[in-house]
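Quick one: this structure, given as structure tokens, is what I'll be asking you about.
Yeah, one chain of the complex is gone here, protein chain that is, but the others are all in their spots.
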Amino acid sequence: MSGTQKSGLVVTAHPGDFVWRAGGAIALHAKLGYRMKIVCLSYGERGESQGAWKQAGMTLEACKAGRRAEAEAAAAVLGAEIEFFDASDYPLRLSEAMLDRLIDVYREVKPAFVLTHAVADPYNVDHPEAARFAQEARIIAQAAGHKPEQGVTYAAPQVFQFEPHQPEQCGFKPNRILNITEVWETKWKAFEQLPAQKHLWHYYERVALNRGMQGGRNSGKAMTYGEAYQTIFPDAVEVLA
Amino acid sequence: MSGTQKSGLVVTAHPGDFVWRAGGAIALHAKLGYRMKIVCLSYGERGESQGAWKQAGMTLEACKAGRRAEAEAAAAVLGAEIEFFDASDYPLRLSEAMLDRLIDVYREVKPAFVLTHAVADPYNVDHPEAARFAQEARIIAQAAGHKPEQGVTYAAPQVFQFEPHQPEQCGFKPNRILNITEVWETKWKAFEQLPAQKHLWHYYERVALNRGMQGGRNSGKAMTYGEAYQTIFPDAVEVLA
Amino acid sequence: MSGTQKSGLVVTAHPGDFVWRAGGAIALHAKLGYRMKIVCLSYGERGESQGAWKQAGMTLEACKAGRRAEAEAAAAVLGAEIEFFDASDYPLRLSEAMLDRLIDVYREVKPAFVLTHAVADPYNVDHPEAARFAQEARIIAQAAGHKPEQGVTYAAPQVFQFEPHQPEQCGFKPNRILNITEVWETKWKAFEQLPAQKHLWHYYERVALNRGMQGGRNSGKAMTYGEAYQTIFPDAVEVLA
Amino acid sequence: MSGTQKSGLVVTAHPGDFVWRAGGAIALHAKLGYRMKIVCLSYGERGESQGAWKQAGMTLEACKAGRRAEAEAAAAVLGAEIEFFDASDYPLRLSEAMLDRLIDVYREVKPAFVLTHAVADPYNVDHPEAARFAQEARIIAQAAGHKPEQGVTYAAPQVFQFEPHQPEQCGFKPNRILNITEVWETKWKAFEQLPAQKHLWHYYERVALNRGMQGGRNSGKAMTYGEAYQTIFPDAVEVLA
Amino acid sequence: MSGTQKSGLVVTAHPGDFVWRAGGAIALHAKLGYRMKIVCLSYGERGESQGAWKQAGMTLEACKAGRRAEAEAAAAVLGAEIEFFDASDYPLRLSEAMLDRLIDVYREVKPAFVLTHAVADPYNVDHPEAARFAQEARIIAQAAGHKPEQGVTYAAPQVFQFEPHQPEQCGFKPNRILNITEVWETKWKAFEQLPAQKHLWHYYERVALNRGMQGGRNSGKAMTYGEAYQTIFPDAVEVLA
Partner (left out) sequence: MSGTQKSGLVVTAHPGDFVWRAGGAIALHAKLGYRMKIVCLSYGERGESQGAWKQAGMTLEACKAGRRAEAEAAAAVLGAEIEFFDASDYPLRLSEAMLDRLIDVYREVKPAFVLTHAVADPYNVDHPEAARFAQEARIIAQAAGHKPEQGVTYAAPQVFQFEPHQPEQCGFKPNRILNITEVWETKWKAFEQLPAQKHLWHYYERVALNRGMQGGRNSGKAMTYGEAYQTIFPDAVEVLA
């Protein structure tokens, strides 16, 4: 954090991912006063823009500009900063320069947590690649000999994998269900910034309702809307429950 | 909890288990004001009393009495209540009456968490049997039709598996490292109540020191002594980190 | 099958299970002319009747009768026969006589497939116990020396595990998504036979819609409502796709 | 498929792989009227030509030509088209141009299924690389923004992993056993096109016989020769069995 | 071992198991001078005697006597002692008295290794039950308080799981391939003592040949016939290779 403000970092392959999968966490922590920063690696221009490509005369540049505008609008609704790396998608090809930039972001943002994709996804090669990249940068940011002139005071944060489209096929086993009830309307408003994927709005509304009911079952306290996460590292704790 | 006091329940197969594997958590939460209750299913009289059986004229009853005294002393040091079920060990054979009693304990104690063995242990058949039993009772205690006259107001708590002797062989993958530094001396004093297993004192001191260092690595904040746990269920949470 | 009619067998711990988890498959195959038989091991009287126990003066017998009537109504809606074993629930305790009876059922029904619970479920000890029991009977039914006078002509069928409440926590990884769109209304009508669990109707409607969308994603052909299954054995096939 | 003819695609690292591991499926579907296309990524010139390199004066070009001739002969026997990418082997190094070409192949062939290597193989780095590559191309072929001028009408097919040499070491767990009895003689004739690997003919004959017996055990219907496969994705189905 | 003779213990559910799955190891170690003892828990009278039950007038007693004679003949060929527990099969039901006896056997034989079934087998409930039982006895035999008058000097040995019929479906991943080439003829002669299962002779000959070839691939030294095993515990070693 800079000063006493806590912060969170989100690393996604495509714009839709941070909305469907992590929009609740982003909005919630933003509301709690965290600085929330999204690194969106591509515009999803080839593989996540089926609607756009049905329009006559669509070009790659026009498609990217459209997705960028939508993503900026969604990030604004959620209360987050967004930075685009403009790597290509399908496949996502990440350069050494992008790695260098993401390391700088880690060191600057000093996030209390990172949200990214599940490390496996047989349906989408970009998603695990984004997760791998987020982890690589997270680790290198700790290395004293990487840009030693920066004088690192960064500690690598916990990584929360957010929910993939078909969780069981990705080996995703959530160990946190975040209560996003109080920011649900904000998350829904972010959905509305992605009109081309309207068919997914209700899909992810159902996911949120069912994760919420599961959250209630696990805690014994009712939860209406939830988001599921799986951490990668053990948590060091001062009390169990 | 009764009133506003929180509580924790520990279910172990043998006396040593709650000392080596969960002594820090017990002492820590007792110190924090939790009611800590240990259910010790056997005295470990056959399989965990190699020392006792080297004494001439040892009998099963004498062995059990000796182990019971040690366990009571250790529980007292840690600040916990202890109840013995006097099931046999090697093998641990648990009756329906014992199940009924443990269900009552869950409903009475209303623990915020349960500590028990890992669900697999190829070295020791009693350990997974105790874990299975702790889970069965935990679940049945929720059933409205089990002793409906009790009027259940119990919600099943998170289960924390504590560390087995050879963790990798048991499929144990810790996801919590509890900082027990401030109660380490108490844990050590509990060790001293088990003089027959003195060869394990330093073994588990080393475990605690190494888990502590791992805790520090995971959080970026130094930890001297730690205890490792693996939860079974997702946690419903209001914030990520 | 007896004669040329094919048949399917469903083995569940409690009445709700065959409705929420397998109601579509039951209705669909019944509609296709299969004989569908449900073995319902308990009435779910203790653990799956939270509503009933809120009624003043409820008794175990009254609770069981109520659940039985609901289950019979639901089975009738789905087009299936139902047989109750009246084992207790929470915990489900299955006798040798029940095993003997289930073996007879296998040999008589000669099912082309069996539907039962997932083999693991940390939330519910009755579910994996029912699955274990269904498998044990399935295997013994093949033994030439079991009641040799029956002259066995039975071949053990594929086992389909149906979807548990929190699939990822049960290690459930579906490998079949059954299109239940054309029987969805029937499944919903079966839901309505279980008024005490009305809070689950929309939960499982959402599950069906989301599994349907996943089914469409996997096949490239739209599916509205789906049910997820995981087989245990390899299928012997004459063509791949 | 083009028109109403169904088709299948096979992606292998080396020539022998499509013969030993998938020869039965290729011959069977060819016989059933499917267009079968093999993409053979390398000639196996370095790592799968131990025999050739024992000949005096062998050169890389001569070795490749020899393996190519054998592979063409085997493909012809099986009734399949074959295309060589001439990537190197040991290690298999695949370029962006090859990826582009494979994507085109997917879009052109529109296969009903893909056969490729298991995703892990500690004995052979080329095999999982080929599987990864087959999956990457399969996914990108769906992206509307990849060569949008082609006007995609392709749906990504199921992936069947064929059997590696030491299946358990590769985490291979077959869920389909294909009956190849009626094309066994054709598969054997394909073996005969690979005289340098004669020591493997009887090895894979034994594999086929044992998989056949397993197929019979799983279905209750005798099978003489079988081939084992493991799918990656769930199947959307209209009936269970 | 008693005195300086080393020994090995084999615990199987049915007679065929020690022949097909461990016959090579038994014969080899017997030839090397080990005392080899087989504990055969049932006669396989119900589930592994399909042939016998085709004979008119077959009775359970006659079937058991026939299988016993075959098993004794096979054990004699292999050079092993055999003890029958006459537990029933399909399902295998093991009593406390049988457990007590097996513990005594461990203490008396002091085996350097135990051979038993894989801990999971979805095709056969008796096999994992036998493995569970073999492990329970192995552990209790170490307990100083179990029959303390015997004065235990027993150390629990490594457990080698032998190969199930469909290894991948049982999660079997071999980590030892034993060269049984020099005793292959003896193993085959043991096969011939089981004429009713003649259809399996060549099946397991093929298994042995293919495991042999795999053994050669792993070591770089040719092996003709092999048997595959998976250990449960780490080995303490004085040198790596």
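As written, the chain order gives the labels A, B, C, D and E, with residue 1 at the start of each chain.
Following the convention adopted for this analysis, contacts are C-beta pairs under 8 Å (C-beta built on N, C-alpha and C of every residue); 3 or more make two chains touch, one makes a residue touch a chain.
None of these values were measured; they are calculated from a predicted model.
Engineer: For the chain that is not shown, enumerate the shown chains it touches in the whole assembly.
Structural biologist: A, B, D, E
Engineer: So which of D:12, D:124 or D:158 would be touching the chain we can't see?
Structural biologist: Considering the complete complex, D:124 is the one touching the chain left out.
Engineer: Using the touch definition up top, pick the residue from A:81, A:136, A:182 or A:205 that touches the left-out chain.
Structural biologist: For the chain that is not drawn, the touching residue is A:136.
Engineer: Which candidate, D:49, D:175 or D:218, sits in contact with the chain we can't see?
Structural biologist: D:49
Engineer: What is the set of subunit B residues that contact the non-displayed chain in the whole complex?
Structural biologist: Listed in rising order, the touching residues are 123, 165-169, 172-174, 202-203, 206-207, 209-210, 213-214, 217.
Engineer: Spell out the interface residues on subunit D facing the chain that's missing from view.
Structural biologist: The missing chain touches subunit D at positions 45-47, 49-50, 52-54, 58, 60, 63, 89-91, 122-125, 169.
Engineer: Residue by residue, what part of subunit E touches the chain that was omitted?
Structural biologist: 8, 25, 28-29, 32, 112-113, 115, 155-158, 160, 174-179, 214-216, 218-221, 223, 226, 228-229, 231, 233-241
Operating definition for what follows: only the chains that are shown with their structure count from here on.
Engineer: Quick one: which chains contact subunit B and subunit C both?
Structural biologist: The common neighbours are A, E.
Engineer: Need the graph distance between subunit A and subunit C over the touch network, please.
Structural biologist: Step count on the best path from subunit A to subunit C: 1.
Engineer: What rotation angle superposes the Cα atoms of subunit A onto subunit D, in degrees to the nearest 5?
Structural biologist: 120
Engineer: Using C-alpha centres only, name the chain that sits farthest from subunit A.
Structural biologist: So the chain farthest away from subunit A turns out to be E.
Engineer: What's the farthest chain from subunit B if centres are computed as the mean of the Cα atoms?
Structural biologist: It is D.
Engineer: Averaging only over C-alpha atoms, locate the centres of subunit A and subunit B and give their separation in whole Å.
Structural biologist: 38
Engineer: I'd like the Å distance between the centres of subunit B and subunit D, where a centre is the mean of that chain's Cα atoms.
Structural biologist: 53
Engineer: Hunt down the residues of subunit D that sit against at least two other chains at once, touch-wise.
Structural biologist: Answer for subunit D, listing residues that touch two or more other chains: 174, 214, 233-234.
Engineer: In graph terms, with chains as vertices and touches as edges, which category applies: line, ring, star, complete, or other?
Structural biologist: other
Engineer: Determine which chains touch and list them pairwise.
Structural biologist: Per the contact definition above, the touching pairs are A-B, A-C, A-D, B-C, B-E, C-D, C-E, D-E.
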